[in-house]
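Moving on to subunit A:
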Amino acid sequence: MLMPAHGDTAQQARPFSILAQAVAGRVLDPLLMRTIRRLADKHRSIFDRLGPHVRSSFIIDPVEFPFVLHLVANPEALTFRTVPRDALPLHDALIRGRFRTLFDLVDAGADGDASFFSRDLEILGNTDAVVTLRNALDDIDGSIAADTADLFGPPGRMALAMVRRRGLAGAGKAAR
Partner candidate 1 sequence: MIRPDLICPAGTPAALRTAVDAGADAVYCGFRNATNARNFPGLNFTREELGISIAYAHERGAKVLLTLNTYPPAGKVDLWQEAADTAVALGIDALIVADMGVAHYVAARHPDVRLHLSVQAAASNPESIRYYCDHFGVKRVVLPRILTVAEIKPIAEAIPCEIETFIFGNHGLMVEGRCSLTNYVTGQSTNLDGVCSPASDVDYRKEPGGAVASCLSGSVIDRFGADEMAGYPTICKGRYTAPHRPDGYYAFEEPVSLNLARMLPDLIHAGVHAFKIEGRQRSKSYVRSVVSAFRTAIDEVMAGRPPNIADLVSLTEGQKQTQGAFESKKWR
Partner candidate 2 sequence: MSVELTIGPIAYHWPTARKRDFYARIADEAPVATVYLGEVICSKRSPFFDADLPGVIERLQRGGKRVVLSTLAEVVLPRERHATLQLCSQDDFEVEINNVSGLAARGNRPHRIGPFLNATNEATISWMAGQGASHVCLPHELPAPSLAVAAGAARELGITTELQVFGRAPLAVSARCYHARAHGRHKDNCQFVCEDDTDGMPLVTVAGEAFLRVNGIQTQSESYVCLAAELADIVSMGVSALRLMPQDVDMVGVAQVFPALLDGGLDVDAATGRLEGLCSGIRFSNGFFHKVPGRHYVPVHAGDRVLQ
C-alpha cells in the first residue's frame, strides 16, 4: 500500500482544494458511480481479468484537476469517486498524467505503453495492479468514454465530441 499524500501532490492551496472538492464531489461523484456501475454491468469479464486486483485501490490523478479520482473495481463494493489531492486514501497504485493523456487511454485512442515511455504517464506503486487494470480495460470493444457519454444521452455525446476535439475546455463549453 502506498501511504496517503505523496509529498509532491500536497501542494494545492488548501482552501481552494476543499472548495473545489466539495463542488466536484457533489456534481461528479454520482456521475462516476453511474459510469462504473454501467461498465460493471456491461462487461463482467473485466472482474475476471482483474483477478486478485479487484481489491486493489487505484488513484487516477489528472494533473490539471483540483482533485483526483479513487477507483476500486470490486464488484462487491464498487468505488469511483473524487478525493482531495492532499488527502489521498490508502492506495496500491497511482496513475498520473495530463487529462488529455488519461482521456485518450479510455477513449481507446492511445497506447498506454507509448504514453508511459514518452513520460506522459507516470505510474507509482504496484505496477502489476496497473498492468492488470490496463489489460482488463483493453478487452472492451469500442470506447469506454463513448459508453459513458451514451449514459447521458445527446448532451453526453456532445460533450464527448467536444472533448475529443479540444480537450477539457471543450467539455466545459458543451456543458454550458
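Here, a residue touches a chain if its C-beta (ideal position, glycine included) is under 8 Å from a C-beta of that chain, and two chains touch if they have at least 3 such contacts; residues count from 1.
The candidate set was assembled so that all candidates are chains of the complex that A comes from, given by their letters.
As the structure is a prediction and not an experimental result, all values here were calculated from the model.
**Q** Which numbered candidate touches subunit A here in the complex: 1 or 2?
**A** That would be candidate 1, which touches subunit A.
**Q** Inside the complex, what are the residues of subunit A that reach candidate 1?
**A** 48-51, 53, 108-114, 116-119, 122-125, 127-128, 130-136, 138-141
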